[in-house]
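I have placed the structure first, in the form of structure tokens, so that the comments after it can refer back to it.
Only one protein chain is missing from this complex, and each of the others stays in its spot.
Chain nomenclature is as follows: A and B, assigned in order of appearance, with residue numbering initiated at 1 for each chain independently.
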Amino acid sequence: MTRALARMAAWRLAFAAPLVLVVTLGMFALAKASPFDPVRQYLGDRALTTSPEIARQIRESWGLDRPVAEQYLTWLGNLLRGEFGESRSMHRPVAEVIGERLGWTLLAAGCAVVLMLVASLVVGAVAAWRQGSWIDRLITGTAYANEAAPVFWTALIAIWVFAVKLRWLPAGGLTDAATGAVEPGDVLRHMILPVAVLAFSQSSWLLLFVRESLITTLREDFVVGARARGLRERTVIVRHALRSALLPFITLLGARVPELVTGAILVETVFSWPGVASASVQAALAADFPLLAALTLLATLAVVAGNLLADSAYAIADPRVRVLGVS
Amino acid sequence: MTAHTHITPVRRTHWLAVTVLAALALAVLVVPILARLDQQLVDLRLASLPPSLAHPFGTDEVGRDVLLRAVYGLRVSLLVGLAAALVSVTIGTLAGLVAGALGGTADRVLMRVVDGFNSVPHLLFGIFIVALFSPSATAVVVSVALTHWMTAARIVRSEVLSLRARPFVDAAISGGSSRLRIVRRHLLPHLTPHIALAAVLMVPHAIWHETALSFLGLGLPPHLASLGNMINDGARSLLAGNWWASLFPGLFILLPTLAISSLAQYWRDRANPRRRSELQL
Partner (left out) sequence: MTTSAGSRLRVDGLTVRFHLPGATVHAVTDAHFTVGQGECLALVGESGCGKSVMAHALLGLLPGNATITGSARLETGDASPVELIGAPERLLARTVRGRRVGLVPQSPAAHLTPVRTARAQLTEALRELGNPAPADDLAARAGLRPRDLDLYPHQLSGGMAQRVVNAIALAGDPWLVIADEPTSGLDRPLVDATMAELRRLTGEGRAVLLITHDLRAAEQVADHVAVMYAGRIVSLDLAGEFFAGPRHPYAAGLLDALPSRRFTAIPGRPPELTDLPAGCAFRPRCARADAACDDVPSMPAGAGRVACHHPLESHAAR
């Protein structure tokens, strides 16, 4: 089994490598087509007073006078060596910026994913179990509206209700302290709203999926079979119906990483959360190509990893796939 | 035995959806004739008024009517969304046609490219493009189109592949028709409904992207009344208690999205009643 799994992982990675290459090529091509001149941007206001000679020297030292293909290969080589360059907007190495912010994003997004999983499993199962009742209508109605609502708007409504009206929670930031000292309790209080909004915005598809999948499964022969055996209702729902209904959802979960990244970008920005996702917006506003490119690549790797994880999880969870190995 | 036949009644929500869309369309078409936005001056005496009879959606922080601006914003967002949907479906159709009709290496390479585009989160990709080409309506349209053509490409490709297996295409080929002629005379007419549906479904996505980019300050120019810009403006006065300046423009995104997706659902259920979804409002 582990061998089949390893083979599948290797297979996936073999596909992922050209994929990441395509993405880097695309990014590089876009950057080359861009009207932005990195040297001008580097010089800023000094651009007008700097002599063309010095500008040319900078250009040369950055390798911008070389053929495009060579520039791409140099850049790719640097990326592979983990040299992401210097963030032009934050005037610090890109790796340092990401290293400092990645933890906050992982913390918030990780909590949101766990919250989303638990909440939508429970709520989706309740809706399926009480299919057609008013509570089911309420749940599915809210989920549909939530699916159609832009997350930044939902976030603003949440701020208005919980931070402005009720004054229960802070409206944004990482801490209250002006000194910049990071207290766990303080961070926790600041985390609640962004995590809840991110989880809520990501939960509707999952909840609807769990509901529909469970409704279909509840009519399956094996659920009737389990019920006919005299098992308790809870056992029938949890250990027979839900367990089978959740299989396809494992794959879907891994495939949802792009949506999670999108949600994180908007939520982190609204709540001024100092993570990598909001950094991408700041980098974009400042046309900071090295930082933006590194973040885009990071997100792509996250998507690829999500797919890989989903496949492996599915292979472990479903005995039918497990036997077939690579499928 | 029929013991496990379940039939879910089809609810009539699609009429509600049609009504909502018609009302919004009417507003977008008629309101600009009745009231010009540029005549609405900044008037700080009217700043941040809550909803009232005179201003049903309230006023923003510089005293402009939120309802009027939201209608104009919806119009801008719809135009940008439509343009982006058209461009993306055109790119997707061409790519799908090429992949499906040529097959072989061209197909494999194109599908790899589709995978590549799909593995970058769309909003991030959009941000990337807008950042490199400075925020403008064109950049927004291009970025939305470049991040959304893959769905249409997949649909068209698989349709072409299934059409290629059908006898009338064989007959045309053995009759000596050129590839281009086969595509134009035989494939395109069959593909049109699929492409049209893909385009309609793309519009809410495109609107969502436009508003998200504008909200982040990476979309349409800030002076333009667009829904994303309005929510961005509203966010600034939110802490002062002005909820209406962000709530109502958001509803103008939510309602058409909900209406279009409910219509699409209705359409799919009608086309394929056996797969009728339980997911109905």
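Here is the rule we go by: a residue touches a chain if its C-beta (ideal position, glycine included) is under 8 Å from a C-beta of that chain, and two chains touch if they have at least 3 such contacts.
Model, not experiment: these values are computed from the prediction.
In the complete assembly, the contact with the undisplayed chain comes from A:231, out of A:9, A:39 or A:231.
The hidden chain makes contact, of the residues A:79, A:161, A:192 or A:247, with A:247.
Counting the whole complex, the residues of chain A in touch with the unshown chain are 219, 221-233, 235, 239-240, 243-244, 247, 317-320, 323.
We take it that only the chains that are shown with their structure count from here on.
As a whole-number value, the distance joining the C-alpha centres of chain A and chain B reads 22 Å. Interface residues of chain A, counted against chain B in their complex, comprise 15, 18-19, 22-23, 26-27, 30-31, 33-36, 131, 137, 140-141, 144-145, 147-150, 152-153, 156-157, 159-160, 163-164, 171, 208, 211-212, 215-216, 219, 257-259, 261-262, 265-266, 269-270, 280-281, 283-285, 287, 289, 292-293, 295-296, 299-300, 303-304, 307.
Interface of chain B with chain A (complex): residues 4, 6, 112-113, 115-125, 127-134, 204, 208, 211-212, 215-218, 231, 234-235, 238-239, 241, 243, 246-247, 250, 253-254, 257-258, 261-262, 277-281.
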